[in-house]
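Right, I'll just put the structure down here and ask away after.
One chain of protein is taken out of this complex; the other chains stay put.
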Amino acid sequence: MLGIVLDLVIIASLIALAIQVVSGASLFRGIIHFIVMGLTLALAWARLGAPDLAMAEAAIGAGVTGALMMVAYRRLVEITPDHNPSRTGSRSRLALPIAVGAGGLVGLLGLGATLSDPEPGLAGLAVLEALQDEALGNPITGVLLLYRGLDTLLEIAVLLTAFLAAVAVTRREDLDYSITTRDPHTPLVGALLAIIVPLTVLVSVHLLKAGSHDPGGAFQAGAVLAACGVLLVLTSRVSASSQSRPLIGLGIVAGLISFSLIGLAAMLRGEPPMALPGMWAVYFIETAMMLSIALTLVLLFAGTESLRRNQHG
Amino acid sequence: MTASEGLALLLLLAGSGFYFAGTVGLLRFPDAFCRLHALTKADNLGLCLICAGLAVLSADWRIASVLFLIWLLGLLAATVSAHLIARQARQAGADNIDPPEAS
Partner (left out) sequence: MDNAALYVLAAAVLFGVGVYGLIVSAHLMRKLFAINIMGNAIFILMVAVAGPIDGAPDPVPQALVLTGIVIAVSATAFALALMVRLYQETGRATLADDNGPGNDD
């Protein structure tokens, strides 16, 4: 009973926040509401029995996306300080009926699937049975790496492509746009970083290791590490640089390269492509993917292709 | 309901009360400094009470110590971010740190 009340509160908040996001008075508040909506969605994932998604949503969906939107907003404001866009554009009479129709379609699809098909998903059943023998106790990591390896590989490729495209459309002379605090010597910040940065690294390594049997994995760990990087950029411990560095380039492609090579090496042994040779490969790929995800997200945040370390840290 | 469950319930309710007060303060107080005042004081205590309530409920010292760590980290983050926001607000010289468009 209490659970249903909790669900209703979460759902009502989600809908109210979504309405605020699309119809709120200012863009800045829209971003804030969007972040809050992501955090509320993390609660919804927890209620739906998906702790992996809850972690990813809080770190990536709310955290990283919100940070990226804030940076973009700040760039708009720097060009036009009183950037105050009108709330709505076309006052289309069709908008409401189309929205109701689209929502109704989704609802019908979902209700049809929930009410008529109580059979558990065959793929999920197969995964859970097959993973009984594997050392991977977390079935989601199992699906990501063992059964849908190609999807995960291509996902890393999409992340890399998005990063390259974003760098390509960002104007070179704008790379030095400061998104950092103007005064890096603010007291307390150094002390905070001295505690937070090692802890974040520790937490992400823990999440990575836990991902093989408990909620966690490369995506969540990468997001936590990315948050650490974003903090370093925000406090101008590292800042955007247009000078390319081999180590950073290697880090960006590490996940893609190692996953591809290990996946292709399976073909040399006469196994199907993407078949992983053992747990060491799982850990190796997850580590490389974590580094790539974290580095790519930080670079997307900084809007640059490379970073340099500032001395005053 | 056992005694420890009752205690946990009491702590959780008290924590929620402090969170509620802090949020009301955040929404209703006029300027940045008052809002920070409401947030940092009330929410830190609220977090403390909720962590304590959950620790009592779990009856496991490992979970309790993790909750204690969470509270410490929350305190740390709240302290520094409140300091940064207050500093920024004072440097801006305005009594409202909202961007100009947020009327």
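Per-chain numbering from 1; labels A and B assigned in written order.
Going forward, a residue touches a chain if its C-beta (ideal position, glycine included) is under 8 Å from a C-beta of that chain, and two chains touch if they have at least 3 such contacts.
Worth saying up front: this structure is predicted, and the values here are computed from it rather than measured.
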According to the contact rule at the top, which chains on display are touched by the left-out chain? A
Of the candidates A:L8, A:A191, A:L264 or A:M279, the residue in contact with the absent chain is A:L8
From the list A:G104, A:G249 or A:P277, pick the residue that touches the absent chain. A:G104
The missing chain sits against subunit A at residues 3-4, 7-8, 11, 14-15, 18-19, 21-23, 27, 30, 34, 37, 41, 44-45, 47-50, 52-53, 56-57, 60-61, 64-65, 68-69, 71-73, 75-76, 79-80, 85-92, 94-96, 98-100, 102-104, 106-107, 109-111, 113-115, 117-121, 123-125, 127-128, 139-140, 142-144, 147-148, 151-152, 155, 158-159, 161-163, 165-167, 169-171, 174, 217, 219, 293, 297, 300, 303
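Convention: only the chains that are shown with their structure count from here on.
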Determine the centre-to-centre distance between subunit A and subunit B, using the mean Cα coordinates as centres, and give it in whole Å. 26
Please name which positions on subunit B make contact with subunit A in the complex. 73, 76-77, 79-80, 83-84, 87, 98-103
Using the touch definition up top, name the residues of subunit A that touch subunit B in the complex. 25-29, 77, 81-84, 181, 186-189, 191-192, 195-196, 199
